[in-house]
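Mind having a look at this structure? Questions to follow.
Note that this complex is displayed minus one protein chain, with the remaining chains in position.
Right, subunit A next:
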Amino acid sequence: MAAATAAGLATNVFPFRDARAAPDPVLEAGPVAHGSLPVPLVLDNGSFQARAGWACPGPDPGPEPRLQFRAVCARGRGGARGGAGPQVGNALGSLEPLRWMLRSPFDRNVPVNLELQELLLDYSFQHLGVSSQVTGEGCVDHPIVLTEAVCTPLYSRQMMSELLFECYGIPKVAYGIDSLFSFYHNNPKNMISSGLIISSGYQCTHILPILEGRLDARNCKRINLGGSQAAGYLQRLLQLKYPGHLAAITLSRMEEILHEHSYIAEDYVEELQKWRCPDYYENNVHKMQLPFSSKLLGSTLTSEEKQERRQQQLRRLQELNARRREEKLQLDQERLDRLLYVQELLEDGQMDQFHKALIELNMDSPEELQSYIQKLSAAVEQAKQKILQAEVSLEVDVVDSKPETPDLEQLEPSLEDVENINDFEPLFSEETPEVEKPVATVQPVFNLAAYHQLFVGTERIRAPEIIFQPSLIGEEQAGIAETLQYILDRYPKDVQELLVQNVLLTGGNMMYPGMKVRIEKELLEMRPFQSSFQVQLAANPVLDAWYGARDWALDHLDNEDVWITRKDYEEKGGGYLREHCASNVYVPIRLPKQASRSAEAQASGKGSGASGGGAGEQA
């Protein structure tokens, strides 16, 4: 297909894969899940993908998580069909037809819609084959390791704990940060390590300093840009460049371009200079081939069609005006005749009839009659002339049907005449300037394949660059390099030295080719002369969080201090968190328990009073 273009050399033409997700099978839990101790379930709850699986003990560390699906759900198409409830993740197949109906429990990287979260959890448990073995009571018997956002709002953790403990009846849960689990996985287990994690996900990018194995939460920073903003930026860039292909430039295809055809430039300005050169452009532009659509061909002609239609409308209006003019002319003519007749009466000397006629006409004196006659005859003359003119230009119109600019110049004088008579004036004055413009931009379609190609040139480096330069999309926040410097400056020099020796890059948005080299270059620029640093990309930036969580769960199964049990939840409230090497920092502020709706207003009033008194004073 690509080789058959008329342009000869067809380098760098890539088709879109437009992959559809296969629906997940409902797996059997298998012997893995039923050990002597309940086996923990590990869920990496991400805003892009949710990954779920068992943390199986034993010599074999185990394969990938059994379930990986997009964290979205949508009702089936065609309204709420009876029976088929909302579909989740991979059961949706291709996301594009449902793009406007997709709902996600996440708002940025925090789960806020717990109903949808419940759906995702249902889906995970169902497909992992979780069943309650103990009693008839519906509950999940396994401890759960769940990821949460960095410094997640207490309200969100409370809602999540409530969902887990009260809906699913989980015995104990541990919350952790995905980047820290990834750090745990990528570092040797025995050492208490310090380092700096740069983790870039779908919705935001975090820079987390780790000191002595614990997150230094006061000095973390979050940039609210990630893969989804890059995809949105790329989509709008291409849609503005190719307005004819608006519908074909979908977010899924943008994600495909980002995953496969984009890279991070080591030096952005220098790379742009390279792209200026036409040879470099030719060699490196990626032409994405869109599937052929005959509808698109039709749309190039519509601008001409639109002009045709406008011409027709103009002609119709002119004919209408001409007819009206003629009718008026006739009426005026008749009136003029009558007045002339009356005048003749005067001249003939038939005074009585004359006076009678005058009264009929509602006039007082022969002078008035005279002046009226004069005015009317002048008007009739004018109208006759205008009709003649309009007829002439109409004839010219009919002969010359193509929308060319010389035609418009002839239309202009006739349009001015029309203005006096009718109320189509605003329509006319707005139409003439517009008709001239689109003619210049309509290009003839020679190469059909090339017409359906999107040329992705500098966009390959522009879209991923937003995390380094948020000003590209108008964000005021600082990029990764500046934020890194800001964080390092908050520490004394020896600690800085310690931190940069162990920089870990993790998260799906870090997988662009050239990312590691770029971060090394940025560090080189900001560190003192001849100081050393070490940057490491996670072994599997996407799945390392899940692997780390699984390793952590296996290592800490018997350690009771790190799990939040049901008893803890009931005593200390939903916002309670037990800290461990991969968790957030717990701030002991008691949230008012969200009671049932009617009592909620009262409870929150009382609760905030109590917590305000109990948890310290406000500054």
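Assume contacts are C-beta pairs under 8 Å (C-beta built on N, C-alpha and C of every residue); 3 or more make two chains touch, one makes a residue touch a chain; residues count from 1.
The rule is short, and it goes like this: contacts and distances are computed from a predicted model.
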{"item": "Omitted chain, identified by the protein name its UniProt record gives, among \"Transcription initiation factor TFIID subunit 5\", \"Protein YIF1\", \"Programmed cell death protein 2 C-terminal domain-containing protein\" or \"INO80 complex subunit C isoform X6\"", "value": "\"INO80 complex subunit C isoform X6\""}
{"item": "Contact partner of the left-out chain, one of A:102, A:380, A:495 or A:585", "value": "A:585"}
{"item": "Residue of A:237, A:340 or A:361 touching the missing chain in the full complex", "value": "A:237"}
{"item": "Contact residue for the chain not shown (choose from A:25, A:474 or A:528)", "value": "A:474"}
{"item": "Residue of A:27, A:114 or A:557 in touch with the missing chain, whole complex considered", "value": "A:114"}
{"item": "Contact partner of the left-out chain, one of A:462, A:518 or A:580", "value": "A:462"}
{"item": "Sites on subunit A contacted by the missing partner chain, in the whole complex", "value": "82-85, 107-108, 110, 112-115, 118, 122, 125-126, 130-132, 137-140, 149-156, 158-159, 162-163, 166-169, 217-218, 220-224, 233, 236-237, 239-241, 243, 269, 272-273, 275-276, 437-438, 440-441, 457-459, 461-462, 469-479, 482-483, 486, 585, 587, 589, 591, 593-598, 600-601, 608, 611-612, 615-619"}
